[in-house]
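Missing here is one protein chain; the remaining ones are kept as they sit in the complex.
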Amino acid sequence: MALDIASWVLLSMGGLFVFIGGVGVLRMPDFYTRIHASSLTDTMGAILIILGIMLQAGASLAAIKLAMILLFLLITSPTATNALASAALLAGVRPCGTDPVMSADKGIDLDTNADAGSLGEGKDT
Amino acid sequence: MTIIFGVFLLTLMVITALAIVHTQHLFVAVILSGIFSLLMAANFFLLDAADVALTEAAIGAGISTVLFLGALTLTGEAERYRSSSVNRVVALGVVAAITLMVIYATFDKPAFGDPQTPVQQHVAPWYIDTTANDIDIPNVVTAVLASFRGYDTLGEVFVVLTAGIGILFLFSATPTRRKKPQTEQESEVESTAEIKFGEGLRHFLIPQVVGRLLIPFILLFGLYVQFHGDYGPGGGFQAGAIIAAAIILYALLEGEARALRVIPQWVLTGMMAGGAILYSAVGVVCMMLDGNFLEYSVLAADPITGQHIGIIVIEAGVGITVTGVLLSIFHAFAGRRRF
Amino acid sequence: MELLGLYHYWVFAVLLMIGFYAVISKSNLIKKLIGLSIFQAAVFLLYITMGKVAGGTAPIIQAGVENAVFSNPLPQVLILTAIVVGISTMALGLGIVVRIKEEYGSIEERDIQEIDRR
Partner (left out) sequence: MYYVATIATLITMALALVRALQGPSVYDRVLAANMFGTKAVLLFSIIAFLYGRPDFLDLALTYALINFIGVFAILEFIRRRPNDAIEDDVTKGDVNDDNVVGR
């Protein structure tokens, strides 16, 4: 019974996080902030929901599979968004609110690909 | 309640399909068809078709996006013309008329999920009952696919093989340029471009590391799906697609050249033919043991064991052929130079 | 409830015709193929919808569960193979489009017809 309540709480919280992330992806002003919102659903939302289901599964093969799913989700989805963000940065999509002058002040030149390469994320062209 | 979920997903599917047809940008259309395939898989799952959903998942997530993008790289990605307004009006008229006719026809259909309809009364119960006694594997879909309708599946495998051979033939031709002959400068640009093409995502560190970490797991999962197909959702078709997806991931990360060094084209061609031959060979062996073509019961002293052996071997054949064909198709597209 | 069940068939009809519209009205060959794949998906959906039995579950026999109602396995078998055959034939179609692009320099039906007329 206590397990059911705990699982219900986890599932509802997970649902809430997933929903908030969804709203964020729709409403955030630019691409990079939208990535942030989407990561919310992929980490906190996924962890809470899958933990909630695991409580229902008990000690069984299903629980192990759920743990694997969670593990793979936590590995693959940040990788995908990271790759996406670096591709967008290389292609010249700017974060909103950063004009080139400001970036130069901080010592990050978004214009040249060579610099992006030194950030460790890849050189292109 | 689940029927409402189904209706919601179906509505999203219609919206996605409309957007796919509406957009002028083919690249966007391909991304949206990835979403379309996901929705399709979710619907199959809600409609109790776990095996079909797994197939759609393996094909839609791993293979079809990659193939469409491969083709787009070679052909260009924007639609040049909008259809003329007369053309569009006529097409819309035809389409609307047929839609209304089909919708009118649906009112004569039996209610959704009605167990009393002829389609549910006739063959399906026989398959479900007989599977438990004669074949003794839990997954009725695999039993029907591999044993009851094994001859049909053999045909499907040969269709897949034929498509693979067709692609290899098509891409073995070298293009004859009709109009503008290549200038020297152009060919030089192309050769440098080719060097760039060969290296894959080698300079993207994080995808590289994570991808390498995951490839063994994907391969292992593919083998699990292959050999667990008798007991849960899975089988040769799904496993072939998943294993092909793993190798495609390797090719994306390391470049086609390295992937071709791991599994050369002659091995792939051998796999394409070998799987189909393995499948047919099982049938021939059955005939030699005084059974009918693909009658697995004669393969062992105990008919049920014979069925088990037959199903495992032919599923392996299916898996090998599907892997070989999908990978050959991928390499054919990815290795083609842009003209 | 009745109408919600019919909704599946309506979506089938609409998707079928969305795909058909792309095939007949678009000039770009790849767009036609994408339309064809939507058409194909609609047919898959129809088969699977007809195989569903109310209160049923996927036709995989569970140990220890008696008298379970199973959905119809036959359409699932047909569609399972059809999906893989579908992607192979779609790839063949894409291959033909690529060859057309290489020979004609365009994948628009209009341009190709013009070149042929010459």
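Chains: A, B and C, in written order; residue numbering restarts at 1 for each.
Quick note on the criterion: a residue touches a chain if its C-beta (ideal position, glycine included) is under 8 Å from a C-beta of that chain, and two chains touch if they have at least 3 such contacts.
The model shown is predicted, which means the values in this text are computed figures rather than measured ones.
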Partner chains on view for the chain not depicted: A, B, C
Residue in contact with the excluded chain [from B:2, B:85 or B:174]: B:2
On chain A, residues whose C-beta touches the chain left out of the figure: 4, 7-8, 11-12, 14-16, 18-19, 21-23, 25-26, 29-31, 34-35, 38, 41-42, 45-46, 49-50, 52-53, 56-57, 60-62, 65-66, 68-69, 72-73, 76-77, 79-81, 83-84, 87-88, 91-94, 96-97, 124-125
Chain not shown, touching residues in chain B: 1-2, 5, 8-9, 12, 15-16, 19, 27-28, 31-32, 34-35, 38, 41-42, 45-46, 50, 53-54, 57-58, 61-62, 65-66, 69, 72-73, 77, 197, 200-201, 204, 207, 211, 214, 217-218, 221, 225, 228, 232-234, 238, 242, 245-246, 248-249, 252-253
Touch list for chain C against the chain that is not drawn: 57-58, 60, 62
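Convention: only the chains that are shown with their structure count from here on.
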For the chain A and chain B complex, residues of the former touching the latter: 72, 75-76, 79, 82-83, 86, 117, 120-124
Contact set on chain C toward chain B in their complex: 1-2, 4-22, 24-28, 30-31, 34-35, 37-38, 41, 44-45, 48-63, 69-77, 79-85, 87-92, 94-99, 101-108, 110-111
Complex interface listing, chain B residues touching chain A: 201, 203-207, 210-211, 213-214, 217
